[in-house]
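Here the complex is missing a single protein chain, while all its other protein chains stay put.
The chains carry the letters A and B, assigned in the order they are written, with residues numbered from 1 in each.
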Amino acid sequence: MAEYETHIVDVLIIGAGGAGLRAAAEASAMGASTAVVCKSLLGKAHTVMAEGGVAAALGNVWPEDNWKVHFRDTMRGGKMLNNWRMAQLHAQESPDRVLELEQWGALFDRTPDGRILQRDFGGHRYARLAHVGDRTGLELLRTVQHRAVDVGIEVFMECKIVRLLRDSEGHVNGAVGIWRETGKFIVFGAKSVVLATGGVGKMYKFTSNSWEGTGDGHALALWAGADLIDMECIQFHPTGMIWPPSARGLLVTEGVRGDGGILKNRDNERFMFNYISDYFKAETSDTIEEADQWYENKRDFRRPPELLPRDEVARAINSEVKAGRGSPHGGVFLDIASRRTAEDIKRRLPSMYHQFKELADVDITKDAMEIGPTCHYIMGGVRVDADTAAATVPGLFAAGEVAGGMHGANRLGGNSLSDLLVFGRRAGIGAAEHALSKEGTVTIDQEQVESIAKHALSFFDNEGKENAYAAHQALQNTMQELVGIIRTESELVRARGELHDLNERAKVVSVEGHRQFNPGWHLALDLEAMMAISQCTTLGALERQESRGGHTREDFPTPNNEVFGKVNMVTSMQGSEVQIRREPLPVMPPELQELFEEAH
Amino acid sequence: MSPESATAVEKNLQMRLWRGDAEGGEFTEYNIPAQEGEVVLDVVHRIQAEEAPDLAVRWNCKAGKCGSCSAEINGRPALMCMTRMSTLNIEEPITVSPMRGFPIIRDLVTDVSFNYAVARRVPAFQPPKLAEGEVFRMQQVDVDRSQEFRKCIECFLCQNVCHVIRDHEDNKESFAGPRFFARLAELEMHPLDTLDRRRLTSEQFGLGLCNITKCCTEVCPEGIHITDNAIIPLKERVVDARYDPVAWLGRKITGKPDPTPAAVAARFAPETLAQQQEARSAGRIGTHPETSGAGTSR
Partner (left out) sequence: MTIVDPAKSNMSVTAVQIGKQRGGPPLTQVLRKDRWWLQPALIVFGLSLFGIYATWAAFRNGHYYAGPGLAGGGRDYLSPFYSPCLADVCNSQGQYTGWGPIFGTWWAISPALLILIFPLGFRMTCYYYRKSYYRSFWLSPPACAVPDAGSATPNGKRKRYTGETRFPLLIQNIHRYFWYAAVAFAGILTWDAYASFRFVGGYGMGLGSLIFVVNAALIWSYTLGCHSCRHLCGGGINKLSAHASRLWLWKNIASKLNARHQLFAWLSLIWIAFADFYVYLVSSGMIHDPRFF
C-alpha cells in the first residue's frame, strides 16, 4: 500500500476565497488547528472579481437604513425562497463584519465625515454597499488573506481535493487531494471540513467565473451524501462583456448602473421602462425625468428601472435581443459616457475603464459598452443549518457561494461579499466547535484513500481517446443552450439525455503526459464535479415548474406561490444516481412576516 | 445568441512557448491560425486544447484581476490575459516564456513561494485601540495613498523584473522586493496604523538595495507607481529615521522617541532558512507570537 503525505488537523477548509479565509481566521482564533487548501495560489480566488461592494446596513449614508430593511430587500430580491434565518443573520451581522475588516487593515472609500462610504445597488432600498472603487472583492480578499497569514494559518496552495473521506458512521473526517505541481496525493484527516469552494459557472460557456468555478464543493458534498438545494436557481448577471469573443462573459459591474449608467437598445431607446414588473412598480420610476432626478435626490424620487434586481434586468435584455433590437454583437448598450464626465468615470470605475480599454479597445468615457447576460452566481448549494453552517452530513460545513438558501431564487448585488463574511465566520465557529467537542483522534480509512487514488489515476489508463477539453466544451454548449437563462420542458428533457451521454464520455476521458502540473488531468477531475452538478441543475430546473428569480421557464412564465414558492428542490445521491425531492421551506416567524405586510 | 464570429483571419501565428521543467527545456514552436480579438492567453489555451493538452499554464480570471498568468511575452514581463495579440507583431515568432526571476515548475508555471515567504514577514496592520462603539474615522485624502497600493493583484511581475533579485539571487535573503515595498508603504502611510515601520523597511526588508531604476513600475499591470509613490517616499522617510542629522537632533531636543526601537525591529528580523524550518517543526507558524491566534470578536 502506498504511503501518502498526511496531515491531521481539527478543521480543514477547502477553498481560500473570502469565505474560506474568514472561516479559517475564526476557527484558528477559537483554538482549533486549521488548514486551508486551495486550487490556486493564495489570494487568487474568485472573490477578487467582485467589484461593486459589500452590503451592510451601516446607515452611514442613509441613517434610516437598518437590518430589517436589508433583510426585507434580501428576501424580496430572492423571491421569498430564501432561508429566512440566514437572511436575518446576514442582515444583522454584516455591519459588524465590515467594521471588523477595517481593524484588519481594509481601506474603504470614505464619506466626508470620515466613515465608510456606501453606494447604491440594484434591489437595495438605500445606498448600502461599502466599497473601494470597483475592486471591493480584491480589498476584501487581501484583508482576510493578510489576517490569515498574520494569525499563522497553514495554506496548502495549488492542491485539488478529489473526494472527502468518511468514517464508519458516515461522518466526514478528511479529504484526499492532489498537489497540482507534483501530481502526488495528499491526505487530510480532520474532525470538521468546511467547504468554501465557490460556484459552478464553468459548466456554462459564457460566464464571469474563473476556471476554478467548477462546482467542486457542491460535488464533494453530493458524493459525501449531503443534500443540495435549489440548484436550478442560477443568476445570470445582466451585464457581461460580449465583445471581443475572448472577453465574452467578463463582468461589467452593476456599479456602472448605480453610478448613472443606462441601458439602451439598437434604436437608442431606454427600454427598461417597458419591463417594470408589478412587484416593483411602487418603488421604480416610470418616467425618464423622474429616474434621472433620483441620482441627485434619492429621497423624493424613485429609483430608475436599470437598478431593478439582476434577474429582471437580465430577462429584459434577453427579450430585447430576441425581439431584434440588440446591438451588433447580440447584446444591448450600456451607456455611461453620455451621462457622466470622463473624469468621474475614471475615478469611480477605474477597473471597468481599464478592462474595456485593454480588452476591447473601447473607451467607456466616450462610447457605450456592449453587454449581455453572463452566468454569474449560483444561489442554490449545499443545504446548511443557518446558525452553524453545518451540512446535512455530520462533520461537514459550507459557507459562501457553495452553500444554498441565503439568497433564495436570486441574489442582490453586494450580498455575496457580506454572505462570505457572515457565514464564513459562522462556519469557522461551527466547525471549530464541532471539532473541539469531538473526542479522540481521527483515523483514516486507508482503503477509501486507495480507491480514491486509484480512481483519480485511472484517467491515465483510459484508452478512450476522449479529450477532456472537448468533453468540457460539449458540456458547456449543452448547458448554455438548453439550461440557460430561459428554460423550457422539452429542452430540459433533451439536456437530461445529453448530460447522461456526456457523463459516460467524461468517465473515459484519457489524459496524456505525466502527473506533474498536468492541466489535462486537472480538467478531467474538475469535469467529474461539473457533470454531477449540471445534472442537479437540470433536474431542479425540470422539477420547478414556475419562473422565480434566477430560474425562468418559458412554459411556466409566472411564479407559483402556492406550490413552488413553498418548497426547496433537494437533490442528493441515491446510489450512483442523482435524485430530486421537494421539501418545505422553513417558515418565517410572525414578527418577521410583519415586515412584509407593512411594506408597500 | 450573438454571431459566434471569432472569424479566422488568414494568418498563422508562430508561437514559441517554453516547454520544460527544472531539468531543462526549450522553446517549442506551435503554428496556429490567428483569430480576431484574442489575447495571448487565448492562444495559449487553444494550443493547450488542440495540440498540447499537458501544457502547464497558470491562470484564473482572464480579466487582469487575479495576477496568476504572469509570463514574459517577447521578453517583456506581462499578464498573458491582458496582452492583446493585436499589440504584437505577428509577422514574427512570438515567444512566451515563464517568469525568469523564479524557479520553474513546468512550462510557463514558476514557483513563486519566495513572495509568500516574504509576505509572512511583513508585520500586519496594528490598529489603534477603539473605545466601545467607536468606529474608525479616516478622510478620503488620507486613505488615497494607501489605496493605490492596495490595488496590487500580486502578479509578482515587479518581483520578477527587479534586477536586485532577478540578477542577484543571493539578495533574496535580504531584499523584500517592490511588491512588498508597496505593501510596507501602504501600512506606513495608513492614517491609523500605530507601528513605525521605517527602520524595519530599511534594515529588515532591504529598501537600500533598490536603485530606483523603475522596472517594477514599468511592468505593473495595475499601473501602481511603485517607485515614485511607494519606494521613494519610503526612502525619504527612512532618511528621516536613519540618516538625517537634523531630524535626529530634532528628536533629541523635543524628546520624541526614536523610530522603532531596536527590540521591536528584531521581532521582524528575516528568518534564516534554518530558523524557518525550526519554527515550523516547533509548531509555531504565526508571523509573530504576539498576534498569533488573537481572538476576533464573537
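As a convention for this text, a residue touches a chain if its C-beta (ideal position, glycine included) is under 8 Å from a C-beta of that chain, and two chains touch if they have at least 3 such contacts.
What you see is a predicted model, and the numbers here were worked out from it, not measured in a lab.
Undergrad: Out of B:E51, B:D167 or B:D258, which touches the unshown chain?
TA: If we include the chain that is not displayed, B:D167 is the one touching it.
Undergrad: Return the single residue from B:F102, B:F125 or B:F149 that touches the missing chain.
TA: Considering all chains, including the one not shown, the answer is B:F102.
Undergrad: Provide the residue numbers of chain B that touch the chain removed from this figure.
TA: 18, 20-25, 27, 72, 74-77, 89, 92, 95, 97-104, 110, 113-114, 116-117, 120, 139, 141-142, 161, 163-164, 166-173, 188-191, 193, 206, 208-215, 218-219, 227-228, 232-233, 235-240, 242-244, 273, 276-277, 280-281, 285
Quick note on the criterion: only the chains that are shown with their structure count from here on.
Undergrad: Using CA atom averages as chain centres, what separation in Å is found between chain A and chain B?
TA: Those two chain centres are 28 Å apart.
Undergrad: Within the complex, which stretch of chain B touches chain A?
TA: So the residues of chain B in touch with chain A come to 1-6, 21, 35-39, 42, 48-49, 53-68, 82, 84, 105-107, 109, 111-112, 116, 119-120, 124-125, 127, 135-140, 143, 146-147, 150-154, 187, 190, 193, 223, 284-287, 291-298.
Undergrad: Residues of chain A touching chain B in their complex?
TA: Checking each residue of chain A against chain B gives 25-26, 28-31, 40-46, 48-49, 96, 99-100, 102-105, 107, 109-110, 113-115, 132-133, 135, 138-139, 142, 146-147, 149-154, 157, 181, 210-212, 242-248, 250-251, 329-331, 351, 354-355, 358-361, 372, 425, 429, 467-470, 511-514, 516-521.
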